[in-house]
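With one protein chain removed, the remaining protein chains of the complex are shown where they sit.
Letters A, B, C, D and E name the chains as they come in the text, with residue numbers starting at 1 for each one.
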Amino acid sequence: MQTHDAKRVEITIEAVMQKRLTDAIEAADVTGYTVLPVLGGSGRSGGWSREGQISRASGMVQVICIIRPEMVDALLDAAFAVVDRHIGVVSVCDCQVLRAERF
Amino acid sequence: MQTHDAKRVEITIEAVMQKRLTDAIEAADVTGYTVLPVLGGSGRSGGWSREGQISRASGMVQVICIIRPEMVDALLDAAFAVVDRHIGVVSVCDCQVLRAERF
Amino acid sequence: MQTHDAKRVEITIEAVMQKRLTDAIEAADVTGYTVLPVLGGSGRSGGWSREGQISRASGMVQVICIIRPEMVDALLDAAFAVVDRHIGVVSVCDCQVLRAERF
Amino acid sequence: MDDILSLAANNLVSPIILSFALGVLAALARSDLSIPEAVAKGMSIYLLFAIGFKGGVSVADHGIDGTLGLSLLAGIILSFALPLIAFGLLQFMSKLSRLDAAAVAAHYGSISIVTFVAATSVLESSGIASEGHMVAVAAAMEAPAILSALWLVSRGSSGQRMDNDLMREILLNGSIVLLIGAFFIGWATGPAGLAEIESFIVAPFKGVLCLFLLDMGLVAGRGLREGGGVMRPGLLAFGVLMPVIGSVFGLGAGLLLGLSTGGVVLMMVLSASASYIAVPAAMRVALPEAKPSIYLTLSLGVTFPFNLTIGIPLYLAVAQFATGG
Amino acid sequence: MDDILSLAANNLVSPIILSFALGVLAALARSDLSIPEAVAKGMSIYLLFAIGFKGGVSVADHGIDGTLGLSLLAGIILSFALPLIAFGLLQFMSKLSRLDAAAVAAHYGSISIVTFVAATSVLESSGIASEGHMVAVAAAMEAPAILSALWLVSRGSSGQRMDNDLMREILLNGSIVLLIGAFFIGWATGPAGLAEIESFIVAPFKGVLCLFLLDMGLVAGRGLREGGGVMRPGLLAFGVLMPVIGSVFGLGAGLLLGLSTGGVVLMMVLSASASYIAVPAAMRVALPEAKPSIYLTLSLGVTFPFNLTIGIPLYLAVAQFATGG
Partner (left out) sequence: MDDILSLAANNLVSPIILSFALGVLAALARSDLSIPEAVAKGMSIYLLFAIGFKGGVSVADHGIDGTLGLSLLAGIILSFALPLIAFGLLQFMSKLSRLDAAAVAAHYGSISIVTFVAATSVLESSGIASEGHMVAVAAAMEAPAILSALWLVSRGSSGQRMDNDLMREILLNGSIVLLIGAFFIGWATGPAGLAEIESFIVAPFKGVLCLFLLDMGLVAGRGLREGGGVMRPGLLAFGVLMPVIGSVFGLGAGLLLGLSTGGVVLMMVLSASASYIAVPAAMRVALPEAKPSIYLTLSLGVTFPFNLTIGIPLYLAVAQFATGG
């Protein structure tokens, strides 16, 4: 089956910042993303778990974008402007996609 | 630690199609997969979020299969037959696995 | 944007083992991980889905660690000691990260 | 006429309607107010169980009515037939593609159980009795409309859209099974069974309905905000006209069957209401190219609020006039 | 005898049992009816809190019974001992491996709190009083059986299966802590406390139990559909025989302790019932090689429905006969 080179960008970020991030992503002309719920985690600012939360504050989500390789820099710049002062992780890996016309 | 080459296939698809997709996957002799919940997303057919849903219609899930490289084509063919007319994304990346005897 | 080589380790494991796994990971000096909920799946020990569960027994989670390449072996050893007798899958892929100082 | 207006006005300031309005406003104002999916689903399970159970108890109480079989048949025929009318109307009033028109039509042949529940609650407040078995009619009307719509589509193209899996999914979808199951449990255990769980399924019922409608309002409001763009005037008019047309057919059926005033109202409400759970799910499987933004916005954003606020008091007034009750 | 049958028949058409049956049927028919995990967990928290609280209030009300300490002791001994009997029986009746047999045995020494709750609700309907502290006995019986099972396994192999973490997890698992905590809260606040929250924890109790059993039925039905294949006749017979044997030990303990009729029934029910929450979770950690499809199907798919439908009325009849009450 015919596949196409692409990049998979995975951004783990606080739930309160989700809307700001996806707005920035869309402003960078990224046409698609998927948001996954996160149960808990740990990092430099300590551990947390969803059952220890009473509000949406400090919960996190994972935003996944599959994009054309030439779009990565624009996306990372846009994401970074939002993520900058906030906790979270951004990673990128190579992948192949079906149906390139879709994104 | 000894690892083995494998492929990680990630299929984002509508929840109503999940059972049809996993049935097709199993029919293609894929022995394992994991299904993740999806909170929301955006694509050519617009944005959506789980809190905007009143039913399982139009919610999505992510199906992840770690498979032997030689199985990728069979899996993609099977998946494509189901995903074809439906919205969603299919991506594949290279990975290494522990315990190859497991899959 | 400046990125750094890293590895993305993805461990799918039973929810009852989550705490034991993350304790082991932390003992191996891994500084960060993210835990995702899992809706269901299938493997050698059969299929399951969260809606078929009455208790936390036999539900699963996915633990994702983004780490420096030289840490992979220590992490896999630590994870393997916990996962060993239990069902689950461990995969590793190459990725790039922003903000290397963060991990 | 005064009566209708005062009933409508009364209806409009009930906590139920105002909760729905609060949800719509909050969503339009982009508040982050939201009800967790699991809680909303839990409430809908509660409402289906309670309404089914009470219907069954009422059948146990008053004996099985001779009209049960005929009512079911009438419901099934209406559910098959209304999509054809809706489809014709859409081709006349809107510029929807054949596919989108068929998908919308399916929704209007099927029913909205929350509209039904709201109507029973208005009947109760007004002290008007109705046949308990109308719950079973509601369940029977969920699915046939889907078949009509698929038939409408297949006439136009080739392509087999319905398979056995989908058929089973439609007929055994959770809300039908729960409604019918609770109906039989209520029937089997009767008033004694009701007494055991009355303080769970009767007393808090209206309050739960308020919170559930708050959630529906949130969802409808979000739908209008995002999908409102597709609502051309023709479509909007359809969303208000079709329920009225449906209700006329329901009225005819109810009178022919000789139902009580309450029963006629419920038959009108079932015919007038449009599905937003079972049918959309089936459409995503069978007609994935049809646009959810159209059928969901129309059904949930236009017809549902219309029925809730104006429709129900109107149908009640008409039914009272027609049955002399 | 007639009484037993009519009680059993009565029991069978209660909304509670029928809700369970509806769940099983819906699952076997592959309906997509399901109750969200969060809602099911919420209901179980409600049931544990309510049953614990009411037990505590009853102790506050009637003064602390001299039998409390001895009842706890009896419960703990039963929980330790029953797995040994179950294990012996399994080696005789089935071809399970040593490991699977030990895992199954653990479940039968421990208890099912929902079976307990269903029994208290039958007692209440029949107007039969019972000792409030039986709730504490239930909590005390949850864990010891796990130790017995691990001991049975370790006799056969080497391999340390129990560590401090697991021990703490078992003893402080959520349902034990909630049950005991609510028991003490009820005890401390007494009838005045009950009056404050009565309309939350007493009135809707049975209705919530219905929906909870609907969910249990769905889960049990899915288990039977998928895991039914492993149910050899020997195992099936064990799933029905073992609760009866357990109940006889419970009867003996209850009579020795001089419990009231209701107390004897509950002691029988605790001994007869099999865990499906705490023990499976512990088994996944300590004996991951044991097959959940065996122990869950047996406990939830066979023994639980047996106790719910036939067991409880049977134990009640026997207890009434034995205590002359």
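Quick note on the criterion: contacts are C-beta pairs under 8 Å (C-beta built on N, C-alpha and C of every residue); 3 or more make two chains touch, one makes a residue touch a chain.
The model shown is predicted, which means the values in this text are computed figures rather than measured ones.
Novice: Using the touch definition from the header, name the shown chains in contact with the chain that isn't displayed.
Specialist: For the complete complex, the undisplayed chain touches A, D, E.
Novice: Decide which residue listed in E:185, E:231, E:244 or E:317 touches the omitted chain of the complex.
Specialist: E:185
Novice: One chain isn't shown here. Among E:8, E:28 or E:45, which residue touches it?
Specialist: E:45
Novice: Which candidate, E:36, E:75 or E:301, sits in contact with the chain we can't see?
Specialist: Of the listed residues, the one touching the omitted chain is E:36.
Novice: Going by the contact rule already stated, which one of D:22, D:179 or D:257 would touch the omitted chain in the full complex?
Specialist: Residue touching the chain left out of view: D:22.
Novice: On subunit A, what residues meet the omitted chain?
Specialist: 14, 16-17, 19-20, 45-47, 50-58, 85-87
Novice: May I ask you to list the residues on subunit D that touch the chain which is not drawn?
Specialist: Against the left-out chain, subunit D lists 13-15, 18-19, 22, 25-26, 29-39, 42, 125, 199, 203-208, 210-211, 214.
Novice: Under the stated touch rule, tell me which residues of subunit E contact the chain that is not displayed.
Specialist: Against the missing chain, subunit E presents residues 36-39, 41-42, 45-46, 49, 53, 168-169, 172-174, 177-178, 181-182, 184-185, 188-189, 193, 196-197, 199-201, 203-204.
FYI, only the chains that are shown with their structure count from here on.
Novice: Give me the step distance from subunit C to subunit E, shortest route via touching chains only.
Specialist: 1
Novice: Measuring between Cα centroids, which chain is at the maximum distance from subunit A?
Specialist: Relative to subunit A, the chain whose C-alpha centre sits farthest away is E.
Novice: Quick one: compare the interface residues of subunit D with those of subunit E and tell me same or different, with half as the dividing line.
Specialist: different
Novice: So, comparing C-alpha centroids, which chain is the farthest one from subunit C?
Specialist: Between subunit C and every other chain, the largest centroid distance is to D.
Novice: Need the CA-centroid distance for the pair subunit D / subunit E, whole Å please.
Specialist: Those two chain centres are 41 Å apart.
Novice: Could you work out how far the Cα centre of subunit B sits from that of subunit C, in whole Å?
Specialist: One centre to the other, that is 18 Å.
Novice: Hunt down the residues of subunit A that sit against at least two other chains at once, touch-wise.
Specialist: In subunit A, 36-37, 93-94 touch at least two other chains.
Novice: Residues of subunit E touching 2+ other chains?
Specialist: Residues 32, 34-37 of subunit E touch two or more partner chains.
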